[in-house]
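The other protein chains are all here in position, but one chain of the complex has been omitted.
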Amino acid sequence: MSVRDRLSRLPPTPGEWTLRAGAVLFALVVWQAVAGPAGLLVAPPTAVAAALVEGLVTGGALRGALAGAMVHAVAGYLLAVAVGVPLGAAMGASDRLGAALDPVVDALYATPVVALAPLFIVWFGLSDTGKVALVFAFAVFVVLVNTEAGVSDTPEGLVRAARAYGLSGVGLYRVHLRSALPQVATGLRLGAGRAVRGAVAAELFLFAGDLGQYLIDAGATFQVARLLAGVVALSALGVLALAVVGLFERAVTPPRGT
Amino acid sequence: MADLAARDLVKTYDAGGSVRALEGVSFDVADGEFVVVVGPSGSGKSTLLSAFAGLVEPTAGAALVGGEPVEGPGPDRAVVFQSFELFPWRTARENVAFGLERMGVPADERRERADRQLERVGLADHADRYPGTLSGGQQQRVGLARALAVDPDVLLMDEPFGALDARTRATQRRELLHIWEREGTTVLFVTHDIDEALLLGDRVLVLGGGRLVDSVDVGFERPRGGRDLELTDEFLAAKRRLREVLRGVGESA
Partner (left out) sequence: MSVSRRRRELSPAAVVGVGALLLAWEVGGRATGNALPPVSDVAGALVSLYASGAMLGPLAGGLTRLGLGFLAAVAVGVPVGAAMGASDAADATLGTYVAVLFVTSVSSLLPFLILLAGTGLGFHVSVVFLFAVFHVALTVRDGVRSVDPGLLRAGRVFGADGATLVRQVLLPASLPFLLAALRVGFVRAVKGVVVAELWIYAGFGSLLRSFQQFSRTDAALAVVVQLMLLAVLGSGLIRAAERRYAGWGAR
């Protein structure tokens, strides 16, 4: 084992975790200190924590609001996967199709999807379908683009080796699939994050359901602690979604050496 | 021109000293000598070179150049890397001139000296090309030219031919000998290839587990450009002996 190998196997220095914890602690302390004099506009972490407990556990208003929005998120996400993976795979597998549609996909990927919200109101009215459609629009491109990359990047050598062992047709297809899986999984993970954002956008820019109402009301009545509690809970939810799908991603990604 | 010396050189990494790269290495290299360091992976060869280059600080002991302890990189010692480490955004000429730039050499002189070095390694026509467009062997030669351009007292070479195919390696070895036999620079050359060690070196130092295990004199006459040295009985005998030593430290070469 070379020196470099040995060095890379060392556990993260205790210094690093101390710094991270220290940074978080420092921020919380400063925030708590600033909140007092800033008064109305900045709620201290203690108040936010209390509002979180109230919203998620005791009162449950936030919990209900999040659940409602997440239904749209999941529905839109599943739709995005159902469309994005096959289409992305087709674009990745076919040079011509990919070349033909890449510029369009790229352009759409760069477009702010939120701008479609007013159109969605015209098309879907104030309905849940509209919200699911917006989530779909938020998530589908990242899933598609990553799937396309995963499928088109199957190493030639791998295909040749598979053929040499007598694989063809379905068997060969499975080689492509397995090789593409890690990148597809990355797309699925990122798509999950985007779906949560899409659900929030739907609440704020289509029409307010429980979550939108929660955030807007808290803002309108200057209940900053409740507002920030909502923001924090949403972030946590987003992280959770990424982490859950991330587990799948890690499971299908072969370990790579340094 | 300078001599080298290692005095009980120790290098460990990590607070607890759990990674022990070098455990007390001592040797001398005379001015103008070509010394090769061999050993299995993990024996500390690269760390040794880094210590002399001034890239790492010894945990204990010293690396001396011209009698003075090394205190960081300097224009008296130049390194040639296994993976070339050419700056991809600079042309071959600009790469070769890099060290000269750092030394404050004026632009015309830089260009002249860089072109001269490129000429010596046979790449005068490629001076304006970027490393990305050069072959492995060509990149390696640019790396050598870059090192020679600063007129170093010591040439430190870290498995410089390791990334090349066998044919190119053989050619580069001959060219290196050619250049060295004219320059007479002190060379510390790291490799895991026994043939290479015996073909190039005046002496071979064998490293194992961070320690100096043996120092073998290589008696073949110079110049050594002839193609048939590897086929002589002398050579095979020396190779057999060196192999024995290496087997003792756990590597079959």
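Brief remarks follow.
Going in written order, the chains are labelled A and B, and every chain counts its residues from 1.
We adopt the following convention: contacts are C-beta pairs under 8 Å (C-beta built on N, C-alpha and C of every residue); 3 or more make two chains touch, one makes a residue touch a chain.
Computed from a predicted structure; not experimentally measured.
With respect to the full assembly, the chain omitted from this view is in touch with A, B.
Checked against the hidden chain, the listed residues A:27, A:67 or A:161 yield one contact partner: A:27.
Summarising the interface, subunit B meets the missing chain with residues 53-55, 73-75, 77-79, 81, 83, 85-89, 98-99, 102-103, 130-132, 146, 150. Counting the whole complex, the residues of subunit A in touch with the unshown chain are 15-17, 19-20, 22-24, 27, 41, 95-104, 106-108, 110-119, 121-123, 145-146, 148-149, 152-153, 183, 193, 196-197, 200-201, 204-205, 215-216, 218-220, 222, 224, 227-228, 230-231, 234-235, 238-239, 242.
Assume only the chains that are shown with their structure count from here on.
Taking each chain's centre as the average of its CA atoms, subunit A and subunit B sit 50 Å apart.
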